[in-house]
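Missing here is one protein chain; the remaining ones are kept as they sit in the complex.
Each chain carries a letter (A and B) given by its place in the written order, and its residues are counted from 1.
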Amino acid sequence: MEFISYLVNGLGLGSVYAIIALGYTMVYGIAKMLNFAHGDVIMIGAYISFFALMNFGLPIIPATLLAIICCTILGVVIEKLAYKPLRQASSLAVLITAIGVSYFLQNGAQLLWTSATKVYPSAMPSGSLTLGGFSISWLTLITIGVCLLIMAVLTTFINKTKTGRAMRACSEDKGAAILMGINVNFIISVTFAIGSGLAAIASVLLCSTYPSVFPTLGAMPGIKAFTAAVFGGIGSIPGAFLGGLLLGIIEILAKAYISTQLSDAIVFAVLIVVLLIKPTGLLGRKLSEKV
Amino acid sequence: MKSNKNILSVLLNKRHKGRTISYTLVVAAWIILTVLQRGGHVSSLIAGLLVPITCYMVAALGLNLNVGISGELNLGQAGFMSVGAFTAVCISGYLAASIPAAPLRLAIALIGGAFVAVIFGLVIGIPVLKLQGDYLAIVTLAFGQIIKSIITNMYLGFDENGFQFSFVQNTTELAPGGKMLLNGPMGATGTQRIATFTAGVILVLIALMIIYNLIWSKSGRAIMAARDNRIAAELSGINITNTKMLSFVVSAGLAGAAGALYGLNYSTLVPNKFDFNTSILILVYVVLGGLGNMNGTMIATVVLVLLPELLRSLQDYRMLIYAVVLIVIMLITNNEHLKTWFKSIRSKQADSRKEAA
Partner (left out) sequence: MSREHILKVRGLGIDFGGLTAVNGLDLDVYEGEIVGLIGPNGAGKTTVFNMLTHVYKPSRGEIIFCGENIASKNIVETNKAGIARTFQNIRLFNNLSVLDNVRIGYHNTITYSPLTAVLRLPAFRKQEKEITEKSMELLKILGLGDQAEVIAGNLPYGAQRRLEIARALASGPKLLLLDEPAAGMNPQETGDLMDMIRFVRDHFKISVLLIEHDMKLVMGICERITVLNYGMLLAEGTPEDIQNNPEVIKAYLGE
């Protein structure tokens, strides 16, 4: 019984990681870059939804929508200003720029809102659903539900719409996609927009579970979700989903049964082991070089 | 036969030039700063930064071998610094009574720190170097996180009965007169500050010697060959794993020595000091200084360590400005128009030089 409730909690945390990891993996798949500033977009989303809830007194859904809109715009603007000029540059140059953007967002937030931790209001339905012998909190259920919904919508979008097809084409071969008349710049913008919007949703779910808001809030979930994306095979959308869920479960189980302090070490150790067995992640594709 | 000899001498000169500049720069900086310091012209702020700058420099030089010369993205350099730092602090703490001479104890601690970092490099390198590209980067990142978590949970002390060690929960019970070397999340406290600027400069010179002499040898050529074309390198008889391992381990060892010096420069040192951000910081020095360019790495380290300090008057805005500077530098140095412009200027200069000759 205890095990099952840990498992469900793990799924809840994993769902948040999965939503963030989707942003990493989509950007990687299409722009071939590690967007280290993604975690800080989560932080911005957290502050915006915090002010919407506390200062404007908005209910949770409009507050989330506001956060989504702001983060989407932020994501697109970051891409246009900082990453687009570096399309031809080395991946290291882009990585360093992303780190610069990350510092900028963290320090900007600190200037605007100070480094003091703010307590996130509980706007989600409280209480829990009791089924048979054990209970699951509504928050966990909502988190898992939102994650499944996002996964379903995203999969449909990628597979069924014209833009989705263009995205897949770009991730396969950007040069060929341009020749087919696909506007690659537009597709990259769309990718950043979707990724950042998802980060906003993740921020609301994350802060409802761990209710504190501070400027470096996004760093650790960002690294964990990045790990989840690699775990599942970076560039693969189902991989990010699977990687996120597994990472959440491993983290919660490690905390429950091994040691709270060592849970991070265990998560990263599992990642290393997985990559040794499957060097491109669980669902990643094998790369081969033509000679 | 004559032209043959000429080419050889030209090649050797060219190589020695970059190296001579490096050694000269470091020694000159040491002389100037030491003289200024004697005369009391160095502010306490700068004086306090001298040792850390040399530490970051050595770690960044090592990382440049790994990232610039070998072409592997390593996001865990702070992990090796951490290993080196806490090893050195423990060694120095343990030997404080038996070896009172600080320089000797410092040397032993630095060698010990580097040695343990090398061992970690070997153990991690075996699995890590089978991976490629971003996967290798993420594993080094993961390694850095693991090291931090583990050291945060280590408790080590000694008394007249010997060492006591515990993990996660502090169960050490020392006899009176005993001393805690590692104290979990609090790290190392009460360390004797035996690191000196001169020691840092010597360490930088040793790092430069190791890196340059390695690059301009069989090993260095193999490392660069593996970077430029893996398959052609293998078909030239180069064992890729061993080659990458060499650059990874040398880089780790230098980071270990750098961390050791850093640890012995402060009376307290927390494991959180060497987190992901520190790894990234060192990577920034390397990239901004220019991949494979050791002089660039050293200059970038000095500028970027000093920059936030010099912006201190701007208070809260300083890190924001630092971030903007970082982004703007990357955008400018990678701007295609500017690149072609610089190239055209350079070729014009070369042409006019040819004409003059």
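Observations
Following the convention adopted for this analysis, a contact is a pair of C-beta atoms (placed from the backbone, for glycine too) under 8 Å apart; a residue touches a chain by one contact, two chains touch by 3 or more.
Please read these numbers as outputs of a predicted model, since none were measured by experiment.
Touching the missing chain, out of B:V89, B:L182 or B:I238, is residue B:I238.
From the set B:S166, B:T189 or B:S219, the residue in touch with the chain omitted from the display is B:S219, counting the whole complex.
Within the complete assembly, B:L246 is the residue of B:L110, B:V139, B:L203 or B:L246 that touches the hidden chain.
Contacts to the hidden chain, counted on subunit B, fall at residues 3-4, 7-8, 10-11, 14, 209-210, 213-214, 217-222, 224-225, 227-229, 231-239, 246.
Everything below uses one rule, namely that only the chains that are shown with their structure count from here on.
Averaged C-alpha coordinates give centres for subunit A and subunit B that are 32 Å from one another. Here subunit B touches subunit A in the complex through residues 67, 73, 127, 130-132, 134-135, 137-139, 141-143, 145-146, 149-150, 152-153, 168, 230-231, 276, 280, 283-284, 287-288, 291, 316-317, 319-320, 322-324, 326-327, 330-331, 333-336, going by the rule given at the top. In the complex of the two chains, the subunit A residues touching subunit B come out as 28, 34, 36, 82, 85-86, 88-90, 92-93, 95-97, 99-101, 103-104, 107-108, 110-111, 219, 223, 226-227, 230, 234, 259, 261-262, 264-265, 268-269, 271-272, 275-276, 279-281, 287, 289, 291.
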